[in-house]
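Comments concern the structure below.
Only a single protein chain was left out; the remaining protein chains are all shown in position.
Should a chain be cited, it is by its letter among A, B and C, assigned in written order, with residues numbered from 1 in that chain.
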């Protein structure tokens, strides 16, 4: 997998069912995205310096097994394809050998000033190259 | 729409982009679900008394426009269909006339003791009847 | 009490102990603050138009009884005093007749541009007048 990152589930991220509250997996996707910009562009701030930012256009998640307090989650994945103005990130959340959650997130690139949809800048496209799924 | 509920966006629910952090829309779906159990079963606790609970199996969300601090969001929707052991809730988040987010959430019914998938109890099926989309 | 506001505890705001995660009470304080600006200045945005904002300087909280899912919390209180550049808000969280949490929060007024400490503008001081505790 071109991308891999680990995080540990916090107590306050679990709900009264004793499992990770589902919305927190979408928050974990955003933690992964920060690491993806670090790996591809140096940092999220360096992405912003190219004059673009991203917003989430679509999020599709499948929950297979619950996460639990103190689990170390391994988040793996990469980009499925880079479109003209958007890119789809596919992530798999594992705990050891178990697959807990699959997430497909479509990010839309927008101009930092106008927040209008823009083409992915060439420098960003090059940065994301090593993160493409085979 | 069989279901409608309003909530006001909190300051801490917005991120450094000044818009509602995307994961919070999935948290808002859960707020809607609590109201759905109140409307259909009397309360979430009364659902639990039937011996079942639900877990999220799938969440598919489309983000069309950003939500902002202090927006009053109108969450409307209902169930698309009731399967044997799962049900899909469709929700639309509006701010006035604008559609911000669409969410399709598939809930799986599980036994409260074993957390195994179970058939939707008849009493729950009857309670959810008025919440079916046309 | 000069200020009163109600909110309902969400499922995702409770942790694996089945009670409101303590940090969420500090988030609820911020919900109250938004309503305080609405009541005193018309809205938080109208506060910002005076050229100042506030940051939390100190938060002192006593937790007497746990909050639970679906509780309707009544948040009451007001300002203890208005200093030159800061003001202390005292809030009490009730569920029916029970007192759950007491919070004293010192807000520091800062210039919107420089984020330096500034005197409370006269118009803000007048707006907060009706919110002073006896």
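The rule is simple: a residue touches a chain if its C-beta (ideal position, glycine included) is under 8 Å from a C-beta of that chain, and two chains touch if they have at least 3 such contacts.
Predicted, not measured: the structure shown is a model, and the values here were computed from it.
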item: Interface partners of the hidden chain - shown chains only, full complex considered; value: A, B, C
item: Of B:15, B:45, B:81 or B:98, the one touching the omitted chain in the full complex; value: B:15
item: Touching residues on chain C - with respect to the absent chain; value: 17, 21-24, 26-27, 29-30, 53, 55-63, 66
item: Sites on chain A contacted by the missing partner chain, in the whole complex; value: 10-12, 27, 30-31, 33-34, 43-45, 69-70
item: On chain B, residues whose C-beta touches the chain left out of the figure; value: 11-12, 14-16, 18, 21, 23, 69
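What we mean here is this: only the chains that are shown with their structure count from here on.
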item: Chain centre separation (chain B, chain C; CA means) in Å; value: 29
item: Junction residues of chain B, two or more chains touched; value: 27, 30
